[in-house]
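Can you keep this structure in mind? I'll have questions shortly.
Just one protein chain is left out here, and the rest sit where they should.
Lettered A and B in written order, each chain numbered from 1.
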Amino acid sequence: MTRVKNNHNRPFSSTSELREKTPKLSSSKTVFDGIKVLFTLPVILYALLLIFLPLVYIFFLSFLKSDSYGGFLFEITLDNYLESFDPTYLGIFGKSVAIGLVTTALCLLISYPFAIFLRDKPERTRSLIITLVMIPFLTNSMIRTYGWITLLRKNGVINSALLGLGIIDAPLSLMYNSLGIIIGMTYTLLPFMILPVVSAVSKVDQSLLDAAEDLGAGPLKKFTKVYLPLTLSGAFNGSLMVFIPAIGYFFIADILGGGKAMIIGNLIKNQFLTARNWPLGAALSILLLILTFGLVKLYEKIGGDLDELGGA
Amino acid sequence: MPALVLKDYEPLLERYAVEKPGNRPRRGFWKNLYLLLVLVFLFLPIFILVIFSFNESKLNVVFTGFTFDWYKSLWGNADLLEAFRNTLLLAAVSTAVSTVLGTLAAVGLKKYHFPGKKFIDKLLYIPIVIPEIVLGISLLSVISLLNLELGFWSVFLAHITFSTPFVLTSVRSTLFALPPSVEEAAADLGASRLQVFFRVTLPLLKPGILSGAILAFTLSLDDVVVSYFTAGPGTNTLPLYIYSIIKTGITPDVNALTTLMLLATILLLVLSNRIKTKRLEKREL
Partner (left out) sequence: MNTFRDFLTSKKLLLLFLFSLLVISFASVFFVNFRSRSDADEPTSEKVPTLNVLNWTSYIPSEVISDFETEYGVKVNYGTYSSNEELLAKVSSAKSGTYDLIFPSDYMVDLMSSRDLLETLDKSKLKNLDNLNPRFLSQSYDENNLVSLPFLLATSVILYDSEKISTPLTSYHDLLREDFRDNLVLLDDERITIGSFLLASGADLNSVETTALENSLAFYEKLKPNVKAFDSDSPKTFFITGEVDAGIIWNAEALLAQTERENLKIVYPSEGFALSMDNYCILKHAKNPDLAYLFIDYLLRDDVSQAIVDEYPYISPNRSVTSLPDSELETILARGTYVKNVGNDIKKFDKLWAKYK
């Protein structure tokens, strides 16, 4: 196979490292520089108005008192945070985190063997399979969730098939419970785990695997001693991209959970769209943000690059 | 919304391009089966949707007989078509704007310094990592604070908000892989800064811009959560429309539309593959 080696093998491990080594082309003169304004002003406005302002505002909102009709009184209080720790809400938080963790674990369990088996495939097959993994992602996720209703309901395809084959004799409760939510979340978010894991696994040097094999390592040992340590940041990247949506995607919980097994996403949505308690919803969002930023910091700590997070 | 790490497939596909002869066929069977099962899992609901788009019955419960009727009645469903049109328009416009914004930002943040740059740089990662619901409610809160009316523009701004950082990171990764010498050489030859940008930098950035734009387009097309909070009356998008009718029962014309969209996607993939193979063949000759 002939092919031109392309030059994407970056000499630096992370872009931030590179950033510092880039010569600064800008001149620090005080004269008005139209081109500089063109390149910097739009992004400054964007970042301040569409990212910073909204977040600061909900932070502020989370300390206000609600008046129960959708409005709020300008009175600073910690009540919303105290109320967030009410057993009712804590229970939902706990359940939601549990659903998120199970979903993430399932995605990891599915993705690792997938990535390792895919490694051995000829290149053409591999690119075909990856394209196939992409196709569902390019189809509307709402309609795919609806597809699961057809599959999972009491008289749905799966139950009918299992009943017909005589494997079960009463229909299983596959949806309108946490199981339904976990199936839906795992399904929707799986590509976000598969792709970084496949990419990380493929970067593992073959010579290390050969060496491990020569030293008598079985598949399990190869996995724990070679693959796992070398692909940790990829797996964490995928885990973040699965876990964070899995506690926020209220529509999946709504459709497959039957409106009762709530996740944090539903809780926040309800504060804004039915219970008219915006300050409480804002406080819950801030808590969710703290959790998120904590996870991202952890990711950076184990050597992950922010630019690779969900980056193209 | 988390996005797919496209740039990272490339090493996996090129590094171990050599086929290893030592594969044991017996073990290979189980491996293939596993890969197949995962793919089946990913395609299962899609197959079901496609099958039911040919179903005579209005309820997506039992298959009663084959028909093409839903593909005809689709064109009479004004609400569905309007939602579809809104979705495409929104995706096209927001992709165009966020691609320009993201590209300018990537270049601007690399080349120029201004007070608070570090802070802005950090802010730009936020839409990638925060839960969409937090983004949605915070935008809704500000719109409500400013007493503005929800409508096309608000969903449009919201889509720009979440897609620009993806374009930015995509362009940035290409940008930092560029040797600075190219731009310097152009500048030494007397090109103005704008000329350098348009004649040298931009063409070199095309791969990053393109994958960023495609990502922005797919994100916008599929977004539920952020749109849910920022859409106003008359700006139903396709995902929101489906969400609003999902409980009352989806009619198979929605399945029909999904099938058509799926076909278009596959067609696009096949077409581009065809183009590439042709190019490859040419190169090899």
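Quick note on the criterion: contacts are C-beta pairs under 8 Å (C-beta built on N, C-alpha and C of every residue); 3 or more make two chains touch, one makes a residue touch a chain.
Just so it is clear, the model here is predicted, and its values are computed rather than measured.
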Q: Mind giving the shown chains that are in contact with the missing chain?
A: A, B
Q | Full-complex contact with the absent chain, from A:247, A:267 or A:309 | A | A:267
Q: From the listed residues B:85, B:113 or B:199, report the one that touches the chain absent from this view.
A: B:85
Q) Which one touches the absent chain: B:74, B:120, B:140 or B:186? A) B:140
**Q.** Interface residues of chain B (partner: the chain not displayed)
**A.** 6-7, 9-10, 13-14, 17, 59, 61, 78-79, 81-82, 85, 88-89, 91-93, 95-96, 140, 144, 147-150, 206-207, 210-211, 213-214, 217, 232-234, 244, 247-249, 268-269, 271-273, 275-277, 279-280
(Q) Just checking the interface: what residues of chain A touch the absent partner chain? (A) 3, 68-71, 88-89, 92, 123-124, 127, 130-131, 134, 153-155, 173, 176, 258-262, 266-267, 270, 272-277
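As a working rule, only the chains that are shown with their structure count from here on.
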Q: For chain A and chain B, let me know how many angstrom lie between their CA-based centres, rounded off.
A: 15
Q) Which positions of chain B touch chain A when the two form their complex? A) 1-17, 19-20, 23, 28, 31-32, 34-35, 38-39, 41-46, 48-49, 52, 60-61, 101, 104-105, 107-114, 116, 120, 123-135, 137-142, 145, 157, 160-161, 164, 166-167, 169-170, 172-173, 176-177, 180, 193-194, 208, 211-212, 215, 218, 221-222, 224-225, 228-229, 238-239, 242-243, 246-247, 250, 254-255, 258, 261-262, 265-266, 269, 284
Q. What part of chain A is in contact with chain B in the complex they form?
A. 1-3, 7-8, 10, 12, 15, 18-19, 22-26, 28, 35-36, 38-40, 42-44, 46-48, 50-55, 57-58, 61, 110, 113-114, 117-123, 126-127, 129-151, 155, 157, 187, 189-192, 194-196, 198-203, 206, 237, 240-242, 244-245, 247-251, 255, 265, 268-269, 272, 278, 281-282, 285, 288-289, 292-293, 296, 306-312
